[in-house]
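Below, a portion of the complex is reproduced, with chain positions unchanged.
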Amino acid sequence: QQELKVALVLPGPISDGTFNSAAHQGIKAAEQKYKIKVSIQENTQSAQIEAALTRYAREGYAIVIGHGFQFAEPAKKIHKRFPKTWFIVNTAKVAAAPNLASFDNRWGDAGYVAGAVAASVSKTGTVGHIGGIPVPVIQEYQEGFERGAKRIRPDIKVLTAVVGSFSDIAKGKEITLSLIERGADVVTATGNENVVGTIQAAKEKNVMAIGTAFDSAALAPETIVTTAIIRMDVNIDMAIGLVSSKKIEPKNYLLGFKENGVDLAPYRAFESKISDANKARIKQLIEDIKAGKVADLPKIR
Amino acid sequence: MDQIFFVGLVAAAFRLATPLVFAALGEAISQRAGVLNVGIEGIMLVGAFAGAWGSAATGSPWLGLGVAIAAGAAAAAVHGLLCLHFRVDQIVSGIALTVLGLGLSGYAYRLTLGSDRGVAIPSFARVDLGALGELPVLGPMLFQHHLLVYVALALAPLLWWFVNRTGWGLAIRACGEEPAAAHAAGIDVLRVRWGCVLVGGALAGAGGAYLSIAQIGNFVEDMVAGRGFIAIACVVYGRWNPFGVLLAALFFGAADAAQIRLQALNPDVPYQFFVMAPYVLAVGALVFVSRRSRLPAALGRPFTPPR
Amino acid sequence: MAPPLELRAIGKRFGDLVALDGVDLAAGAGEVVGVLGENGAGKSTLMNIASGLLAPDSGEIRIDGSARTFGGPRDAAAAGIGMVHQHYLLVPSLTVAENIMLGDPRLRSLRPDLRRHGAEIEALARRVGLPLDASARVAHLDIGGRQRVEILKALHRGARVLILDEPTAVLSERERAQLYEVIRALKRAGVGIVLISHKLEDIFAVCDRVVVLRGGRVVDAAAIAERGGDALVRAMVGADPPAGPAKAAARGATLLSVHDLEARRDNGAAAFAGVSFELHEGEILALAGVEGSGQQELAEVLAGLRAPVRGTCRFRGRVLAGTGAHRRRAHGIRHVPHDRLRNGVLPRRSLAENFLLAHWFDAGFRRRGLLRRRRAGEITRTLVRDFGVRGAPGGPLGALSGGNQQKLVVARELWGDASLLIASHPTRGLDVRTVAALQAALIERRNAGLGILLISSDLAEIWQVADRVMVLAQGRLRGPVPVGQTSLQEVGAWISGA
């Protein structure tokens, strides 16, 4: 079998510690596993996307992965011109014959479980979510977070706020502080660097945090209860695997707990601090989600 | 391989330069009349949204473009009102306009297109230039673009002629250099400045619309991503001359196109170097080429007719 | 026949200040009316009203006998009123033709024929004796050239009345004579002219009638033949003209000795070469010449603002090397710059701060890093009193009239232990009384041992105050010679390069 050329086009820097780092780690893992040659482009602005995708396709890359929903339209626009290339868009719902597929994670499900965990461990009955910029997946996560929390504790108060930037770590921290001021004792955040600010604030104020997307428990082991992991590496692994085995179809692959595209990290330092009943409840919830038994999961946008 | 690289690069350069050309020419006109508009970024965003919305609502990208142009002019009118009428500092007003444009376009998007992801946004098709487009190398490089790309290229000579060869252009230059002299000669300085501010806004709106309804076919919050500021830099690099401005915009477009390509070819060189390179080059060129500032003498200074 | 321009009972206030109070003035066709008055008398204000730049508070403007209101300069131009402002209103980056055509309705087309207009302008220029290249950039013209553009601009718009605000203040003797010729030619062509000047010789040379303003009112108006110079000056200042200052021989040791000095202009061209002279304590050495012959550059070199190409300057025997006005000021070398508005003052700052600008590095004005502002304020108040600076002392310096700003700059430079004063046109644009007072002050300081290099294009002034005179022309120095041992004719010949 001949070596596949795979390109990963990222909207941000690989060092952001969340969204882009996750994709970077995924492709690194795939590099070990498959016989592929990888090229990565960072910090691609929306207007450069078309040019970037076109160029990789023209240079004969077999797989071009656009990491973010903003890659959907440009990919849709050009994919027909390069039938030998598979265009894969992450965190979007777009598909078109013959060679455009997308892989999306069920962020809403992840938020649902995160909300359930938050409600289980909260003492004040107030929890908070801080979004970077309310793009669809972040809105889904937020919706899931609220519903999951309410499922465990119908009287829970869920505070939400938006940073207005993915990179403004200082403002992410301040917003989190303001939610903590108002009683939140479990906080979670979605976005890029702004998530780090939320974790910082939680650490400083001795409240709990739930990580998202990327397991960064090492940043604050005493603060991070668990992480609602979005397995971007699984998306990438699946995409490359399906293309290699020629089994890929031009459709939207939606990955949830069942497909291992969403996961809950181990409790680590909190293992002993969470009651077994609560742990069992969460475990059961995840099983129910896998089994399709949870009715109020957020709608996929 | 090398030829593919080059063809792709030139084609991408035109695509990436076009929004800069529109916005920078608009800014140049405004600055030539003495009004600095650092809010061009916000106006482009308004234009990008208005273009997408208008196109989706009417089903025609041409009408969408019209809506974007009107919206751009309206956004610029805020700047005109603040600076020309209320005499607020131009930098203050421009910064406010940037933030306003970002907020309003994002909010309006959420209210309209964003709430309904199924809406199709009709976009400009590429022009079909027949045989020209089929030419082996030149075809993909030069003759397979959106019409707006050619409009942008044609705008530069048009504006040059307008500014340097017509009576209106003379009045504009006079207002930017010595408004008191223009006023004494019977020119209505405020009216000339108003006109240029509106035209500048309309062009910036068109630049934004190019992004949303020609290049991408979608609107994304903050999709202008700093192009408004680069457009201002293009005006300065281009020494306030429409041809110079066009060249500067093409340079940045080409640099961006090259940067994207070289990044992929040299994965070991950190991407930051590719991002910085055009600016370093451009500044370096300025150090050697032209040290004389051709800044319009009255740029940024308000003028009130004595009475 | 009604005159083309008639102003009746014009009144204008700026806040509390009554600038004009019931002023009448008329200019008939082919008539030259002189307007005299001290600084701040209201001359420019009146003419700004006549040319539509300002709106009067009361009174009326009549054109050919019918009352009109001007909404702006365009209306005035359409009515045949043209004005050449004291500070020229030209766009330097445009050409002569473009400047003249600016605002012309014929330009409001997409394809104006600037070449044809240019030819028209050149033809007009030849007719009135003002040769000009219509395609030259105004930025490249000298001050006289710019004035010619302003005059042509007004005429080209069909001015039947031409208002000239202090046109001769900035001209050389030769350019002044040329301007007189132009005025006479226009008069013959039936153009009415209003000429504002502080110089009586201008008035006597070309005017038919004269109007004198004082404090915003007309204090005298008569045919020129009915008035002598003394009478006009008395009307202007409201008192007897001051007597000429007394000179005392007080020349002392050599203060400044310049040897083989050479310098360039901003554009790199040679300004002068081989300049050598000496200046003594207690003498006024005048430097005459057509403006732009290198006087400004020489002053800048001596003040440490411009590096010479070669040559040496010694001050009290010590070589002044390099540049650095700072160090020279510490030696007591002071400088009244040529372009005081740009080089001398901070128009938006107070009088006291403008005083401090030239003195803050004196130890006397600093105490532990802090500026002694109160002391500066007190000194400024005495200077304002002693030199008769008129205007609100609390406001910014820019609110003073140009002449009053000038007084403050000279006063500032003379303050303290000055030992050498380089003064470029210190009395330019001042009214008669102030000129006399300033000249008296210069002579008094000379008598007390100050050495003064007086750069002036006014030979009468030089004869009145200077001990010796020299001339820069064609990049060479002529003289210096004692004023008593030469004649106006001889110096005039040096200046004109004969």
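When the chains are written out, they are named A, B and C in that same order, and each has its own residue count from 1.
One rule holds for everything that comes next: a contact is a pair of C-beta atoms (placed from the backbone, for glycine too) under 8 Å apart; a residue touches a chain by one contact, two chains touch by 3 or more.
This is a predicted model, so every value here is computed, not measured.
Participant: Just one copy per chain kind is placed; express the composition of the whole complex as a label formula, please.
Facilitator: The complete assembly in this structure file has composition A x1, B x2, C x1.
The working rule: only the chains that are shown with their structure count from here on.
Participant: Considering only which chains touch which, label the overall pattern as line, ring, star, complete or other.
Facilitator: Graph shape, chains as nodes and touching pairs as edges: a line.
Participant: Return the distance between the CA-based centres of chain B and chain C, expressed in whole Å.
Facilitator: 46
Participant: Counting only Cα atoms for the centres, state how far chain A is from chain B in Å.
Facilitator: Taking the average C-alpha coordinate of chain A and of chain B, the gap between them is 35 Å.
Participant: Averaging over Cα atoms per chain, report the distance between chain A and chain C in Å.
Facilitator: Centre-to-centre distance between chain A and chain C: 75 Å.
Participant: Would you give the residues of chain A that are in contact with at least 2 other chains, written as numbers and ranges?
Facilitator: none
Participant: Residue numbers in chain C touching 2 or more other chains?
Facilitator: none
Participant: For the complex, which residues does chain C have touching chain B?
Facilitator: Interface residues on chain C, with respect to chain B: 48, 53-55, 72-74, 77, 83, 85, 89-94, 98-99, 101-104, 106-112, 153.
Participant: Can you tell me which positions in chain B touch chain A when the two form their complex?
Facilitator: For this pair, the touching residues of chain B are 1, 4, 8, 12, 15-16, 19, 110, 117, 211, 215-218, 220-223, 225-227, 256-257, 260-261, 263-264, 267, 271, 275.
Participant: Quick one: in the complex, what on chain A touches chain B?
Facilitator: Contacts found on chain A: 7, 13, 39-52, 54-56, 58-59, 70, 72-74, 76-77, 133-136, 301.
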